[in-house]
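Removed from the display is one protein chain of the complex; every other protein chain stays in position.
Our next item is chain A:
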Amino acid sequence: MYENTDQLDWADYTDDENLDETVEISGNIKTVTTKSICEETGRTKTIVKTYIIADATESSIARRKWKKYGQSKDDPPGRNPATTLEGEEIFMEFLRDMKEEKVESDLAKLQGKALVQCRRCKGEHWTAQCPYKDSMPTIEKEIPKETKQPEAAASTNKKYVPPSMRDGAGGRKAGDAMPRREDDTYSVKIQNLSEDTTENDLMELCSKFGKVKKAYMPKSKTGEHRGFGFVHFFKMADAEKAVQILNGFGYDNLILNAELAKPRERRSRNYESKPGPAALPHPPYRRPLSFSLNLEDVTTPLIFTDGSKSDSGVGAAIIFPSQEHQPILLRLHPDYTAFQAELLTILWAA
């Protein structure tokens, strides 16, 4: 067994060119000895793995002692390379793709029956696939209309409607129920993900850039994700950093495509009509204390924005040099983007 399997990275022991493996079986104990020569250091690494063959029966252990006969009479103990070879690793191909095709063809069959209706343009396709997604008004307006249908109709459909949504309940309307994205996060859309990538993988990848609230991958009807996902960062700066680096980054044999997710239209309309108050109205401008600061000490600066999620409008930033010193508050020109601001603060600190 590897002594420190956890510390060895998976990338360290793949495709070892100088691999020499011997398998020995005595009784119900199987010993696999692997010798490999490290190209860089020239040292020989020998790994001995011992397995106990759990299902070995007494008779099968006895059979291991039989002498070889026939054309194998003169074979040495162990494998004879003339008759036993080791092939290239072959893994099972799971037919997820084929299943998708099948679902698509099933959908094609249903198309004539117009089971699917777009809520935007009333076309015969899923709303998410609407070609007028960007040009048509958003659907939030229309949903209340649907919910205003008489309750009797709803009951005939036998579809459960929560009491708060029922007509006459006077509560929230469908439109403002459950905003899909929390207002205090900044989401990055990552495209071209391989089909085996999970939300946890994405979370792990993006947490390298900063604190991630959640990663979300929309699922198709068949349960597989559709090749893209959203990562919600707590900080704009982290999100921008992630975009900067992940755009064009090779992940699982695919080149990722990352961009800041577009703010929803509803939000921007709100912003136009009623600009929200800046998160930090007017930070008191203070000259930094005079002390020397190492770059290593600078932890991620906290950058204040005005909450509009647009690039500009960064008002201020705080650097936390170290525990002994007080945090430094910087005031920046509002035209600075969060990313520039961060760079600047780091440079300044240096």
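One rule holds for everything that comes next: a contact is a pair of C-beta atoms (placed from the backbone, for glycine too) under 8 Å apart; a residue touches a chain by one contact, two chains touch by 3 or more; residues count from 1.
The rule we apply is simple: contacts and distances are computed from a predicted model.
As stated in its UniProt record, the chain not included in the shown complex is "Eukaryotic translation initiation factor 3 subunit I", which appears among "Eukaryotic translation initiation factor 3 subunit I", "RNA-binding protein 8A", "Acyl carrier protein" or "Protein-serine O-palmitoleoyltransferase porcupine". Counting the whole complex, the residues of chain A in touch with the unshown chain are 1, 5, 9-11, 13-14, 23, 25, 30, 32, 34, 49, 51, 53, 55-57, 59-60, 63-64, 66-73, 75, 78-80, 82-95, 98, 194, 196-198, 200-201, 204-205, 208, 223, 244-245, 249, 251-252.
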